[in-house]
Each structure stands twice: as structure tokens, then as C-alpha cells.
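Handing you this structure, nothing more for now.
Apart from one protein chain that is not included, each protein chain of the complex appears where it belongs.
Labels A and B are assigned to the chains in the order they are written; within every chain, residues are numbered from 1.
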Amino acid sequence: MKVAVLIKQVPDTTAKVGIISGSVDEGAISKWSISPYDEYALESALSLQSGSGATVVAITLGPERSSKSLIDAAAVGADELLHVVHDGALGSLSLQKALSEAVTRVGAEVVLVGKQAADTNSGSTGPGVAKILNYSCVGLVSRIEAGSDGFEATRSTPSGIERVSVKLPCVFAFDKGDVELRRPNVRGIMMAKKKPIERITLADLGVDSTGEGVSTTSVDYPPEKPEGQRFEGPDSAAEVATKLREEANVI
Amino acid sequence: MSTTIIAEQQEEGIHSTLPQLVHAASVIGGECTVIIPGGGGESEASEIVGVDRVLKFNGSCFSVFDSQSWSSALKGSVGGTVLLASTPRGRELGASLAAELGMSVVQDVTSISEGINVERPVFSGKAIEKVTISSPAVITIRANSLDSAGNGGSAPISTIDSGEDLRMAVEEAITKASEKIDVSEADIIISGGRGLGDVSNFEKLEEVASTLGAAVGASRAVVDEWGLPHSMQVGQTGKTVTPSLYIAVGISGAIQHLAGMRSSSYIVAINKDPEAPIFTVADYGIVASWEDALPVLHDSIKALP
Partner (left out) sequence: MGPFELRTLKGLDLSGCTDIMGYEALDFYDVDSLLTDEELMIRDAVRGWVDESVIPKIENACREGVFLDEWRQEIGSMGILGAPLKGYGCPGLSYTAYGVICRELERGDSGIRSFASVQGSLAMYPIWDFGSEDQKEKYLPRMATGELIGCFGLTEPDYGSNPGDMVTKATEDGDSFILNGAKMWITNGTIADLAIVWAKLDGVIRGFIVEKGDPGFSAPEMKGKHSLKASVTSELVFQDCRIPKDRILPGVKGLRGPFSCLNNARFGISWGAIGSAQACYDSARSYALSRIQFDHPIAAYQLVQNKLAWMLREITKGQLLAYHLGKKKDAGEWIPEHISLAKMNNVDIALEIARVSRDIHGANGILDEYPVMRHMANLESVKTYEGTHDIHNLILGRHITGIQAFTKGA
């Protein structure tokens, strides 16, 4: 069984995100990491590898620097590495097509992704790739187990959690699970260095990146918040509740 | 241009965000169709001003949330720009539909204006992305970001039966009693300090927390003195947290405490001392004793629409 893990390299969640003239200043980002939910997907793939002998293929799409995330994946045990090299913006549809082609190319019938990437916070990739490939899709997954003819996945629901069974081929989009992520050891790091990375372009996959009618015009800092407001007496709490909904929009 | 809204179910009814989605549809303009995939709430939907028709889908596939079969079932009835709520399910179904229909998807939008121009927070709120949408796309909208359309309409309701098959089966569903959320992961935190007077009063915070889906945190003083778990402690020697809302109850706001919560998007403080330093970082400071103010806050939150 081949398991593909789709990995995105994003600014580390502790890194400062600076903006110059309407776009993110990528050069100033101090640390890039594998997007946190993708790490859970990777961890699950690696348990399939040790549990049922699956071959784990890590796939990333992004500029040159993103190959580091593949090496990191190899250091914890990914078997094969595929880098779709692409620099610059890409619409969600082209991105999903490219990743779907990549999955087909490696021949994976199980695809693990994070439920959303830490930079764009979208969460479109898993379900989109599933649709394009006509695979089943389970989202918000915290764990999966291989069964006799398919998988059982635990996913969260508005009222709790549920265990669903699904046949292959399937895409699982991972939430944070209650598993501990493995850390690379020296042996893994040394082997990762030697592991070849297959590098291909969108053109190799037959995908073009022309506009989709959706374009980012700018990225800005969020607006400054107004000065703090002071309220006297317990009854003012009612007004605060309303403001939390209407002004701050946080509840 | 026309719009199609895919409504979500919420506890046997229609999701409270539907009027907000209808408002977004009115900004985009054109005919507005509301699709209800399984479940109920069609008459509620038909009464929202601005809805032109309601399509209620029936079929066995709607018994389980399955984005792939749902998007296959719905694709024939969807036209124009598609709107969903930016809930976990809304986003998954939205992405699936977009791919089904060969459109782009723009998730978690917090503002929308003609054009179509939208804004969405990225980098967990550290930045705002502005996006222009010039051809039909799927857009998911964050709850409570937009105004709501009013009531008083009466759109016609029709029913469609779908023969689509499910691609998964539920083996076991577990309803979880609102589980304790860890402060380092929570989007809303309510923390208590020495001003609570007694450790048993943390129960009052728990109650508010369960209404808000919040985690309960604590100042160091009470962690040390009342033996609460260190994992609850917010501050320099505890957790550094950046929730979207932090409610500090009976906490003075020592610099070591502020160090751990200063970067929360919004801070509410309840303290009876008007000079308490916590007020210097509070967006909404309530000068009152918590015994009086917290119940009012709790009731008012529960009473919000």
C-alpha cells in the first residue's frame, strides 16, 4: 500500500510575519516548518508504515526552500519524496489539480493531509484533491486504523466524535490527534540526507497555473484596535457581552 | 450574478449563520437560492428576506456528513457564487463542491463587498488577506462577521430527492460531555485569580466556559495557593496564550501575568479595584465585584441571538 502525505511548508507558528507593500516579507521569516496539522498526518502515515508496511511518500508543492520539509519528513521515516517545484501564487484549483496528479503519479490510494495549513488557514486541499481524484474523504480526523477492506477513522463532529468506516481510495484530513509526534534521530537525519528528492514542475504534471478569477490584491496587518473601554458596575456586563459579539466579533 | 447558499444543520434546525449568508448574497446581488442538504429548517429559511427559493434535498446520503457524496448530490442544483458558513463542515463541503464545479474556493471570509472583494484573516490572525473574486467561486464566511438579513420573506420551497450513495458508514458516535480544553489551544479563555476568594468559585468560571466553549485558566497566585494544576497557569512561568478572547476575573494583572496573555486579540477584565493594572491591557474593563458581574455577563452571553 502506498500512502501519500501532502506537506506544506509554512512560516513557523512562532515566527513573526512582516508585511511590506501589501505582501508578506518572506525573506524576513526566521523559520519555516512543516504546517502543524500536516505533522499529524505524517505521524499517522508513519504508523501505517510500521503497522502495515505501507510505503510513505511525502509530497510538497512550493518553492525551492520547501524541499527542506521533505528532508524533515524523510528524517522521521518517509520512504519517498516528491517535490512539485513552483514559486509564486497558485489558485486553489490549480494547486489541487497539481497535487492530485502528483498522487496519481506515485500511485497512492491513501492520502493524508492536514485539515488546514497554518498560513492560509483554508482547509481546501484535502477535500478538493479527493474530489478531483474521486476518492472518498474524511475530515477532522484524529486517528485512522487499517481494517480488512478499508479504514476506520475517528473524526470530530459538532456534538462529539464518531468512528466511520470508509473504503479505499480515500483522503483523510487530519486534526491534532492525541498522538505524540516522533522526533528525528541522528540515524534518520543521516539517511534523509541521502534520500533522493524527485523534482517535477506543474508542466510535468500537465497543470497550468493561469488565473482562476480569484486573486489576492494585498495582505495587510489587521486594523489597530480602538482604545480600551471602561465600564462601571455589574450591569455593564450586559453591554460588554453585546460588544463582544457585535464589535469584537469573538463570541 | 446569482448565488447559492448551502445551509448547515445545527441541532435539528438551521444553522444560526444562515441570515448572515443571505446578507452576503445580497451584497453580491442576483437571485439567491438556499439549499438544505437533509435535515429540516426549510420554512425558517424561506422566511429570510432576500431568499428567492429554497431547495430541500432528501436522500439517504444526507444521514451522515460525507462531503464527497454531498457535493456530487448537490452539483446539479448549484449556480453562481456559492456561499457556506466557515464551520469545519462548511469548509470541507465548500472545498469539495468547488473542485466538483471546477471553481476556486475562498475560505473563512470576514468581510465582503461588491466587486466581489473579500477579506480573510491569515497566519492565524496576524495578517489580513484581501481577495478579489471576478468569476463564480465558493466562499465560506466566518460566523458573526457580517450583518444578518431580516425576517419576513416567503420564498417557495421545493424538494429534491437524491439517489446518491454514501461513501462511508458511521460505526460509533460518541457524544462528548464538554471536555476540558487546554488553555494553550483554546480560542477563548476565562481565567480566575485570587479575587475569586475560594477555589470552589472556579466552578462559576467553568459554567461560563462551557457556554463559550472556553478553557479555564488561572493566575499563579491561585495555582500555588489553591493547588490547581500548573497546566492552568497563564503567565511568564506558565503558558503564553494568544486566544481571540481572554476574560480575567479577579486577577490584578501583575506583569508576570500580563506577559502570558497580553497578545490576546480581546481582553475583558472584571475587577473591583479601578486601579488594577489588568485594566491597562483590557479592551473591555468592568469595574465591579465578580460575584455581581459574572452572572450578568453569563446570562447576557446566553441571551445573545
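Operating definition for what follows: a contact is a pair of C-beta atoms (placed from the backbone, for glycine too) under 8 Å apart; a residue touches a chain by one contact, two chains touch by 3 or more.
Just so it is clear, the model here is predicted, and its values are computed rather than measured.
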Tell me which residue among B:63, B:134 or B:280 touches the hidden chain in the full complex.
B:280
Residue in contact with the excluded chain [from A:72, A:162, A:175 or A:212]
A:72
Taking the entire complex into account, which one of B:53, B:180, B:194 or B:262 touches the absent chain?
B:262
Provide the residue numbers of subunit A that touch the chain removed from this figure.
14, 16-17, 71-72, 75, 183-187, 189-190, 192-193, 221-225
Note that subunit B touches the absent chain at residues 125-127, 236-237, 240, 242, 255, 258-260, 262-263, 265, 277, 280-281
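One rule holds for everything that comes next: only the chains that are shown with their structure count from here on.
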Subunit B partner, complex, touching residues on subunit A are 11, 13, 17, 19, 24, 91-93, 96, 115-116, 118-132, 135-140, 152, 156-167, 173, 176, 212-223, 225-226, 228-238, 240-245, 248-251
Once bound in the complex, which stretches of subunit B touch subunit A?
10, 64-68, 71, 87-89, 91-96, 98-100, 102-108, 110, 117, 120-137, 144-145, 167-176, 185, 188, 212, 244-245, 265-266, 268, 270, 279-289, 292-294, 296-297, 299-301, 303-304
